[in-house]
Each structure stands twice: as C-alpha cells, then as structure tokens.
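As structure tokens, the structure follows; a few thoughts come after it.
A single protein chain has been omitted; all remaining protein chains appear in their positions.
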Amino acid sequence: MTSPKPAPPAVPPYADTSVRESVLRRIRNRPTTRGAAILLGVLVLLAVLAPVIAPQNPHDLASLSVMDNRLAPGSEGMNGMTYWLGTDAQGRDMLSAILYGLRTSLLVGLSSTAGALAIGIAAGLIAAQFGGAVDAAIMRVVDFMLGFPSILIALVLLASIGRGVDKVIIAIILVQWAQYARLMRAAALVERRKEYIEAAINFGLPTRHIMLAHLLPNSIGSVLVVSTISIAGAITLEATLSFLGVGVPVTQPSLGLLIANGFEFLLSGEYWISVFPGIALVLLIMSLNLVGDRLRRSFNVRGP
Amino acid sequence: MTSPLLEVSGLRTVFHDLRGSWPAVNGVDLVVQPGEIVGLVGESGSGKSVTGFSLVQLIDPPGEIVSGDVKFKGEDLRQASEERMRRLRGDRIAMIFQDPLMTLNPVLSIGEQMCEAILEHRVMSRKNAMREAAQALSRVGISSPEARLEQFPHEFSGGMRQRVAIATALLNSPDLIIADEPTTALDVTIQSQILFEVQKLSRETGTAVLWITHDLAVVAELADRVAVMYAGRIIETGTVDDVLDRPRHPYTLGLLGSSASTVNPGERLRQISGAAPSIDARPSGCPFRPRCERALPVCAEIDPAPEHDRGHSYCCHNPIPEGPVP
Partner (left out) sequence: MIAYVLQRLIQSILVLLAVSIVVFLAVYGIGDPIELLVPPQVSAAERAAMIRRLGLDLPVVQQYLMFLGNALKGDLGRSFVHGVPAVELILARLPATFELVLLAMSVAAAVGVPLGLLAGLNPESRSSRAIMAGTVLGFSLPSFWKGMMLVLLFSVALGWLPTAGRGETVSVLGIQTSLLTLDGLKHLILPALNLAIPNMALMIRLVAAGTSEAMSQDYVKYARAKGVRRKRIVGRHVLRNILVPVVTVAGMEFGSLVAFSTITETVFAWPGMGKLLIDSIYQLDRPVVVAYVLLATFLFVAVNFLVDILYAALDPRVKLIGEMA
C-alpha cells in the first residue's frame, strides 16, 4: 500500500484508469515489438535476397555433392566449402536450403493471404451491402467453413488435387477467406449505419459507388490489421501440410518440408537437418505474431 | 447514553491513479447507536457508497483507506485481520447492495447463496441451514419459500431478489445492516413495501441500519437520524426532524428543495445550480462554495469545521438561521 500523495493539482487533465493501463502496456511491450519488427524485416530481406546471398543453389541438383551428405554444422565439404549449418541427406547446404525455404514459405503465406483477403473482403462487402437472402447464403457458407478445422479441409482438398505450390495456395485461400468475410461484413455493417452512407444513399449515388468508394475504404482497416496475424497462420498451415507430405513439391521445399525431410535423422542425433529450418520457421511465425498483435492492439481490433 | 454500536472518526478513503490520490471519503465522522436507523444521504459521487464499503474494509485497489478510526462495539476494525473481518461480515455486519440483478450469482441456487451466509459463520447441517433460510424468506413476505430456495436468481423479479437480499442479511441476526441504495432500482410501490418491512424488522430484531440513499424522502419515511454527505464529508447530521425540518446547511436546504416528496403540492421544485465537484477537482475551502448562494469570502479560504448544537451538527460559515424551512 502506498502512502497518501501530496494534494492533487487544481485542474488535472483526465482521470481514466484504462488509459493508464494501455499506456503502461505500450511502454512495456515496446522493446519486444521493436525487436520482433526488426527480426521480421531481416527475415523478409533474407528471403528476397536468397538467390544472391545463398552460398549454393539448393534446387540445382548438379551443384550438390552427395558425398557431402549429412555433414555436421561447420564441416568442410569435398569442394572446400564450409557448411555452417551442415548438410542434408542429399548433401545440400542447410543454410542455402533455409534461405530458399524461407522464400517459399513467405511466398505461400503472403499470396494465399492476399487471395483469401480479396475473396473474403468481396464476400463480406456483398453480404453487408445487399443483406437478405444474399447475406444469409454467404454467411451460411462462412459458418459452414469455419465450423470445421481448417487443417482437415486443406488436407482433404490437397489429397484430391495433388501437391504443388499453387495448389497449397488455393487450399489455404479456401480455408481462410471465410474469417475475413465475417470480419468484413461486421465492419461494413457498422459503417453502413453511419449517417454519411445514408446521406449518400438518399443522394441517389449508385450502389457500386457507395460500396467501393465509401464502404470499402472505411471498413477495410480492421480486416487488414487482423490479416497480419493470419499470415503467420497461413505459413503455419503451409508448413504443416508440407510436413504431412501434401504441401509443396520436393523440388521447391519450404521450411516445413525441410523439417519433415530431417525428421527421420532427428532420432539418430543428426539434429541440424530439422532443427535449423525449424528455428527459422519459429522465428518467422513468432515475429509475425508479435507485430500483428501489436498492430491489433494499437488499432483496437478484436481478433478473428 | 449507551455506548455506540459504530463510531467512525476522521475516515479517509482515497483512490490512487498515475497522477495522484483522490479522496472519495475525506474525513467522515459518523455514529450509529444500537437499533437505530441512520440515513446517509448524498448525490452520486459524494462518497456515500465508498463510506459504506470502507466500514467493512471492502475497499480494493486502486482504493485505499488511509486514515481514521472505525470502532464497532469498541473494536478497532482498521486493525482487525482479514479473517476477523470475514467473520464479522455477514454475521455481525450484513450488507445489502444496490442492484439486486447483479448481486446474486446467476448460476447458483437461491438456497445455496443463502445457506452459505449461515454455514460460513456457524456450524450447522445443510438441512437446518435450509430451514433457517426458508424462515427468513417467509419473514420478508415470500410465499412457498421451500420451493423458492430451489430456484435460480433469473426466476425472481427485481423486488423479489431484493427481498432475498434482505432475508439473507437477517440470517445471522446482525447488529448492523449497511444497505447501499437497496431500493433505487425498484419501482415506487415495491420501494415503500420494502421500507416498511425493513423498519418493522429493525424494530423487531433490534438491528441497527445504515441506509445509504440519494433520496431524502426515503430517509424521512424510514430513518431516526440522518447524515448528509457532500464531496467526501458529512456536512450536516442530526435527527430526521432536526435536519429535514430545520436544516442549517445550504446544501441540505437545496436537497430538500429539489426533492419531489418534501415539497408542498403546487410549489415549484428548485434545483441546486451547478454540479457536484468530481473527485479530482474539488475546490479549496468549503467544497460547496461554488454552488452556494450564501457563500462568504471566508468560505474560499477555510474549510468550515463542524458546529455542534444539541446533537445537530453542521459545517458552514454562514448557516441558515434557526427556524422552520422558509
């Protein structure tokens, strides 16, 4: 318990405990968030620059030396090259494989999120604007999609259409659009009740104009904020599908597939084949989550 | 004179935030004699509810009781341990809360919520506790009490729930009941029924009641004595007849003028100009000064100390002259 403090100033600025809490939280979280943002930037940069900075092109089978397979981190290969993170069963340099894997993981995560956002925003906007039977039909489908575990839907879909980077992206779009549709519809419905939209309707502006020029830009914010965390979800889903062997093809391994490839050697103590790509994946997911959560709190948006 | 049941002096309860500490209760003196009904009156924000909770040491952070004495039957409650306070609460000092819709746990049966008030204080079988609970319910006019005990709060109306709360307060025959605006959320007919019952039960059982309200009409109907609270302190106290018929503090007079049931028919209601100061912006000197028609220069300088006049006391530099309400 604190002792009574000196007499209060005559005109204090405000008295709101929730304001105080949020300020404290912001100060407390700032170093973590900043660290996460820097880490995320570095990871994205590494992925973009992978072809330039990677010591080896891991997709080019000719440059691999099978004699160098499963070398421990720091070993020197037949060609005099030092494998800082070791090699896998094909003699592939793990560092290069991770840089390229990061590229594939980010590519899938970003493009599937973009696709799911586009479909979800369109569906949510249409549902909110037209209401009635259109709304009911769209939302039934959304409820239906959200009622089942996404991993199962994606798994079964990929089982029937086969593996491939494009197919994984399609599968992730299919399981993720519904959450954006729900968020977008809720945000657009709130916006639609505002006076300026009513004024625009009374003014006789065309529906398309109201949707695209007013409703869309004013209600898209919360959906975009949530999508930051959902990129992490998409990357996790891709990694899981690839780990299960129905995701990206072996010719273009993502981090998840690299981890899967090393799994069998984990038990014999050759940890690096799985563990290093795993660390890269964890860092990517955690930094996206931390940054996304910070954004969500700053804009005061509820999660999906 | 018998020794008082409750004797409060210089009670200060503050709320802390980043910018400092704000006194919600700022030096309250209060006496409750055994068996009497005392009305504690004030506008919202005057600190009357915080006073009620401070008496039983139920102030949670960021609130804190910082000074003053609370003596209950001679025992200093501010020095009492938490376990000692727990034994007193609900047993010797019972409370009734403002909103009957919020105070009963929605997922526990009425019987369980009444029984626990007995079983946490006395060793007794559950069956006997249920019997006592049923008796208490019929005492406050609830029919077929045994069946009602099986029910859940949502099956009761607001008035019925408040009767349950009163019955619960009576379970252990307490010496004091602190009732925090218990009839505010109820409609007028049910309010007067409950006032009547509380008065009757207080007389029958010899239980003292501290009735916290913003409504002078309730006090006039119910209480023996009244204490008027403003900006964290008691600015006038005395018998109901003294204070309501011959107020000395301008604020009390203002309250009387703005209360519908204390004004004669045909007469216009008067409003006190301005608003009560918020907890973090109290003026220097007398806290009522900015709204007071009788303010003197001295009122801005010095906070008036209580003046005593045969059990009637008030804090004012320029009190209303003695005599009936003008």
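Think of it as A and B in the order they're written, each chain with its own count starting at 1.
Heads up, the rule we're going with is that contacts are C-beta pairs under 8 Å (C-beta built on N, C-alpha and C of every residue); 3 or more make two chains touch, one makes a residue touch a chain.
Note that the structure is predicted; figures quoted are calculated from it, not measured.
When the omitted chain is restored, the residue from A:179, A:219 or A:236 that touches it is A:236.
Screening A:89, A:114, A:139 or A:286 against the full complex identifies A:286 as the residue touching the chain left out. Listed by residue number, the positions of chain B touching the unshown chain are 56, 58, 86-91, 94-95, 97, 99, 102-109, 113, 116-117, 120-121, 152, 154, 168. Contact between chain A and the absent chain runs through residues 144, 147-149, 151-152, 155-156, 159-160, 232, 236, 239-240, 243-246, 256, 259-260, 263, 266-267, 269, 271, 274-275, 278, 281-282, 285-286, 289, 293.
Operating definition for what follows: only the chains that are shown with their structure count from here on.
Work out the mean CA point of chain A and of chain B, and you get 56 Å between them.
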